[in-house]
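Before anything else, here's the structure in question.
One chain of protein is taken out of this complex; the other chains stay put.
Chain IDs A and B follow the sequence of writing; residue 1 opens each chain.
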Amino acid sequence: MELVVDNLGVARGGIPVLEGVSFSVSAGQALVLRGPNGIGKTTLLRTLAGLQAPLSGKISLDREAMAYAAHVDGIKTTLTVEENLHFWASVFDVPEIESAISAFELEALRTRSAGMLSAGQKRRLGLARLMVTGRPVWILDEPTVSLDQAAVAMFGEVIKRHLASGGMAIMATHIDLGLEDAVTFDLGHLKATSNLAENFDEAFL
Amino acid sequence: MMALLKRDMRLAVRAGGGFGLGLSFFLIVVVLIPFGVGPETGLLGRIAPGVLWVAALLACLLSLDRVFSLDFEDGSLDLLATSPLPLEGVVAIKAIAHWLTTGLPLVFAAPVFALLMSLPVNGYSALVVSLFLGTPALSVIGAFGAALTVGIKRGGLLLSLLVLPLYVPTLIFGAEVSRRGAEGQDYTTPLLMLAGVSFAALALLPFASAAVLRVNLR
Partner (left out) sequence: MASIWEYANPLKFMRTSETILPFVAWGASICLVVGLIWGFFFTPDDFRQGSTVKIFYIHVPSAMMAINIWVMMLITSLVWIIRRHHVSALAARAAAPIGAVMTLIALYTGAVWGQPMWGTWWAWDPRLTSFLILFLFYLGYMALWAAIENDDTAADLTSVLCLVGSVFALLSRYAVNFWNQGLHQGASLSLDKQENVADVFWYPALVAIAGFVLLFVTLVIIRTNTEIRARRSRALLARERMS
């Protein structure tokens, strides 16, 4: 399996931000997106996840292959850790949650309500959610926010195992996760430039 | 799908007031009406069907903005939209969960409130049947309004402005069923119309709501 992104253009709030984004990720590979704030990393990731339509270009894999994790985790504070994971597992039709719980060392927090978790613990739960999607391509937007060093290492291990089992990961992060053969992709030079003078209608895009 | 329904019900129960809030609001309206119009039994009995229906409608409106906004804020809606569940199904399930937590309790509680409003006894069955068939439409139409306003901060007032005009047909047929029931007339026609509105809304509106949610998520 391979994810090929060809000449992708994405827009935020109706205004083109990136254009000509082309890369490919093969099974077992991780891609790290780099670029200054506001360049459009989140927009690109949301487009890849299928939450918004691209302005142009193609994405070779269907959105059914993507698992998306953003700044907010989709965790319900009134449900327990276990209930949260169970819910997403049954939505994605994945039979068990034990490997996700043990990978992020959530055993002791199992029956605690998610509202009582610290920010880092909550983030761990949010990332554990990825493991119960059963999907090959993980799309991660700043996954390490509020994680301490031990948790970052934990997360690094999880990603390595995911890649070893033939998965892929595309992430926007500034932190080194210890992934040796991760490819870095710089978005800096792909900022959208359209000539307004040429086409009046352009101002409407 | 069932998991989503179970989760939404659980959230409603745990958040406290999932079931209680709408009912209490219903009760307050019913208590306030006699203060407004006077305690005369005949008058109360005559306006009871309409008052109970308007109260049900407002009670339903009260909890609408929570249908999607909580899931929108904590990112669950993004994740649900990328999940294998069709978004139309998600919308329908959420509307059903809303009905189970607000509409259905009203149906069961209606006879008690009807008693407070001195509704003639032979009107009880028509009232309960009309609420049972009509309140699902309120939830489904309301979910459409909630989907429209999900991205808007403090969209509650706008939500009411958008949803209330859409409630007109349901209210008219529902109140007509229960009014005719109370007066001992035949209420087959409005009842069929009411059921028609409910089922058509349930079958078609989730598509519009899902389309609108997709726009709001992008």
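Following the convention adopted for this analysis, a residue touches a chain if its C-beta (ideal position, glycine included) is under 8 Å from a C-beta of that chain, and two chains touch if they have at least 3 such contacts.
Quick caveat: nothing in here was measured; it's all calculated off a predicted structure.
The chain we do not see here touches A, B in the full complex. Screening B:113, B:144 or B:187 for touch with the missing chain picks out B:144. Where chain A meets the omitted chain, the residues involved are 13-15, 17, 38, 191, 193, 196, 200-201, 203-205. Contact between chain B and the unshown chain involves residues 144, 148-149, 151-152, 155, 158, 161-162, 164-166, 168-169, 172-173, 176, 190, 193, 197, 205, 208, 211-212, 215-216, 218.
In the analysis below, only the chains that are shown with their structure count from here on.
Across the interface of their complex, chain A is touched by residues 2-4, 6-7, 10-11, 14-15, 71, 73-76, 78-85, 217-218 of chain B. Partner chain B is touched in their complex by these residues of chain A: 46, 49-53, 63-64, 66-68, 70-76, 78-79, 83, 86-88, 90-93, 129, 133.
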